[in-house]
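A protein chain is absent from this complex, but the other protein chains hold their places.
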Amino acid sequence: MHTPQDIFQQQQLIRHDNLLWLLIAQGVVILPLLFQLPLWLWLIWGGALYWRYQIFKGKRPFPNSISKFLISALAIVGLFLNYQGAYGVEAMVGFLVFTFIIKLLELRSRKDGLLIICIGFIAVAAQFLFVQSIWATLYAAFSCVVLITAWKTIYVTRELPVKQKLTGGGLLLLQAIPLMLVMFVVMPRLGPLWHTPLLNQQAQTGFSETLSPGDIGSLVQSTGTAFRVTFLDETTPRQSELYWRGLILDTFDGRTWARQSHLQFAGAPVPNGASQSTVNYEILIEPHRYPWLFSLAEPIKSDTGSVRSRITSEGLLITREPLTTRLQYQVSSIRPRETVYKALSKQQRQQLTALPIGFNPKTVALAESWRQASDSAEEIINKALAFYHQDFHYTLSPPLLGENSVDDFLFSSKQGFCEHFASSFTVLMRAADIPARVVVGYQGGRYDASENYWSIRQADAHAWTEVWLAGIGWLRVDPTSAVAPQRVEQGIDNALQADDRNRVAAGQFSAPQWLTNLRHRFDAANYLWSRWVLSYDAQQQSQLLKQLFGGKEPWRIGLIFLLFLGSLMGAYIVFVIRPKWQARTPLQQALKTFDNTCQQWQVQRENSETIAQFCLRLRGVQPQLDTACERLARLSQAALYDQQQDNQKQLVSALKQFPKE
Amino acid sequence: MQPLLSELVTAVSHVLLGKDQQVKLAIACLIGRGHLLIEDLPGMGKTTLAHCLGKVLGLDYQRVQFTSDLLPADILGAAVFDKQQSTFNFHPGPIFTQLLLADEINRSTPKTQSALLEAMEEGQVSIEGETRQLPTPFFVIATQNPTSQSGTFMLPESQLDRFLMRLSLGYPDQQSERLLLQGIDPRSRINEMQPVLTHQQLQSLQQQVTLVRCSDPLLDYLQKLVTFTREDGRFTYGLSPRGALAWLSAAKAWALLADRDYVIPEDIQAVAPAVLGHRVRGDEVEQGHEHNNLIDYLLASVAVI
Partner (left out) sequence: MLNLTNRLFSPIKVLQALFFSWVDIRNPVATTVALNRRNLYIFPSLTGLCVFTLSSILWLLGTSYQNNLVLALSYLLVSLMMVAIFHTYANLAGLTIKVLGVKPVFANETAYFSLQLSAAQHKHYENLTIRWWQGEAACFDLQPGQVLPIQVALDAQKRGILTPGKLLIESRFPLGVIRCWTWVNLQTSAVVFPRPLKVPFPVQLGCGNAGEHGTGGQGMEDFDGLKVYRPGDPIKHIAWKHYAREKGLYSKQYSAQLHQDCWLDWQDFAHFEVEQRLSAICYWVLHFERTQQPYGLIMPDTQIKPAIGEQHRLTVLTLLARFNLARGV
């Protein structure tokens, strides 16, 4: 009586094709994770697969609890050693993947299969903690198709070709996506609920907290986007005005610039009230694991959403925690000229003119000579810029500098990249007793006309100087522009010689045009992806909901869901029920009407009754219908079975017009 | 046509009291060129009906009592040696008649049964290499005891199929029985009966049956019914195409009896028990269903329109 299928059903065992699908799904899901995790997990996976295959072949039993315990203990120790006990996301994901793999060895019932599927979904989520690009998402979608297929296979007992199974899984996913999108858009967003462990493996990108000669030169050789900017006003600043300030370095040890040990969290500069022409822009920054954000001088207002941040007295935007997630923030800046700066205190002035004693004597001497020959600070600055303009050379591969790096640069090599110019210029100013500091950030960027945004790449990294002029305040001076004005006006790819250019952004700038175009398109897509999907938050949500539905009150959201369900129902009626109705012949429709009419007369036509037979019966019950019944009986026989003349239409109308109660 | 046919029915009903439906079915069977199987207990009037029909149709009539040791030659006839002329003379068996009453057909061996049934199908018999034509028209009215009586050989399905209809007469109602008891012996009435039809009239009637029209909705209905017998789980096997054809021609004959030249679903339904009773077989499920009768179940399950 019991087929093997029944037995499998009753004991809820995993069937073989089912097992295969689960293995495939697991492989697909953990593959991207394995690249992020210790290599020995590959071995464990391979071993588990082999063992499970042996079990399937019947050559080996399922592991007993002791061996399971031993394997688990070993793996936990392994993970502990690997991460040195660091309590972080990687370790947790590592443990997840490990359990996932080991679960294979106890995979025998349908319940285990479901557990595998569930862990699979968690693994897909874990993958998103590491990468969130479009590609990763597409891969995750593929993983979901495979997972759903494997999931469905648990409940399908008939044999199906692989393609059909995958199509089934994909279809299920496709059908689920609309509702998912609606939920994604309208479900309320909350801020982070608790402090979450961070990914510790991920490298910091961009510049570091210090600046030595060659630092930026090597940074511009790396690929990648630092952040993307959309200007919210109609007029956007010129490219040469786009100095994205990130970090201010104000102490010099003769070679390396660094910042003071503590950042001053003080009040922001105050606008002078003369003009209020602010620049408003929105920045979407990639996580670089430093606490600074980028802005144009001088930021007066910022909105960083759920991330806590403030504007320092130096006009910098700083977050509380290092930036570990992609962040979208809005800044309003005013032009430095329109700002009132508090005068420097004596201590500050001392600090901003300090130089290490005994280094770079020639430079100090030169600055001293300028100071004595000049009346004002502006004159000294002009002299210095003119000095640079003479015979300096802007290159990505300057010769190495000695102990007195500024002296070597200014008087012998005369070749350098922006950090050389900024560093030497600042030293010159300080030597001339003008407070000055080095600013590190990005300059310029690539404008994407199609999506109207600026893409600022690592290749756009830059360093420049800010000097303090009494009565005016901080003034930005970029000595690089004195040497290579194209750098500022047209971007780095136009300012360098051909062999240097090949090194910028790992040679991306000298790639063929079509590749560059493609890369730009992809960058635009990534931008849209990041901006609308990855950084969709409570704020964007309320904006969008306001735009679309005029608010985000619960009743509106409920209404949206109802509308969504209603449209589904409507589609069901239009595409499923109506065709069925329309497939019926006029006669069938008329009969249905007639049967409904007769229900009013409390007589129901039996399945096996012809119209004539029924009319006879009806006449017996309701004598007043005598004539109508007789006519209908005659007509039905003539129209349906005699068919001497075509009077089906008459029958249809007679059925429809049968007297009602 | 109606007067002639109604006269026929009246004449037979006069003898076989209270069995109008069965009489009409029997006549429909004969004008539909089919053979008739009557299944009933002894003494219910099987023979009377057969005899009566033979009389009114003006046909020659022979009766064969089937027993377990009856041989094919007993029915078909045999060549007998004539001493005087030293030749074999063929002595035709009782089958060489226009109306044959095969009594208790299921008492004989399958061999004998099949000899008869083959003759029924072909309209001719082959004896000792010589094919002899049977007279026309040729009807067989067979009677059969109810199943499960001991010492019977059930007719196999393939042979039952040769009979267009299977009827069972059943007990007469009170009134008819009283009339029967009061009246004269039916047998003497039969002897007094005069043929109602001539051979030509019978043939023209048979011809008319084939001319009865069937509309598309009606054929749809018939096909739905036939398909149902093939698909529904209660039927062990479905109706064969030959069975479907038989059903239609019986319905046509029935329509003609009602003086119509087209078939209506009521005709199909009316002849269904007689035509299908021996053709379909259901699961031997004793109970657990409201339609214990398979045919009722079939008719109730299939929508007419």
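Chains: A and B, in written order; residue numbering restarts at 1 for each.
Methods note: contacts are C-beta pairs under 8 Å (C-beta built on N, C-alpha and C of every residue); 3 or more make two chains touch, one makes a residue touch a chain.
Remember, predicted model here, so these are calculated numbers, not experimental data.
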Identified contact with the non-displayed chain, of B:Leu70, B:Leu117, B:Ala142 or B:Val304: B:Leu70
Given A:Leu81, A:Val162 or A:Ala176, the one touching the chain that is not displayed: A:Ala176
Among A:Lys152, A:Arg289 or A:Lys362, residue touching the chain not depicted: A:Lys152
In subunit B, positions touching the absent partner: 62-67, 69-71, 73-75, 93-94, 103, 148-151, 231-234, 283-291
Footprint left on subunit A by the chain that the document does not show: 1, 5-6, 9-10, 114, 118, 121-122, 124-125, 128-129, 132, 137, 140, 144, 148, 151-152, 154-158, 168, 172-173, 175-180, 183-184, 187, 189-194, 196, 306, 325, 533-537
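Rule of thumb we're sticking to: only the chains that are shown with their structure count from here on.
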Contacting residues of subunit B [partner subunit A, same complex]: 213, 215-218, 262-266, 269, 299-305
Subunit B-touching residues of subunit A, taken from the complex the two chains share: 587-588, 591, 606-613, 637, 640-643
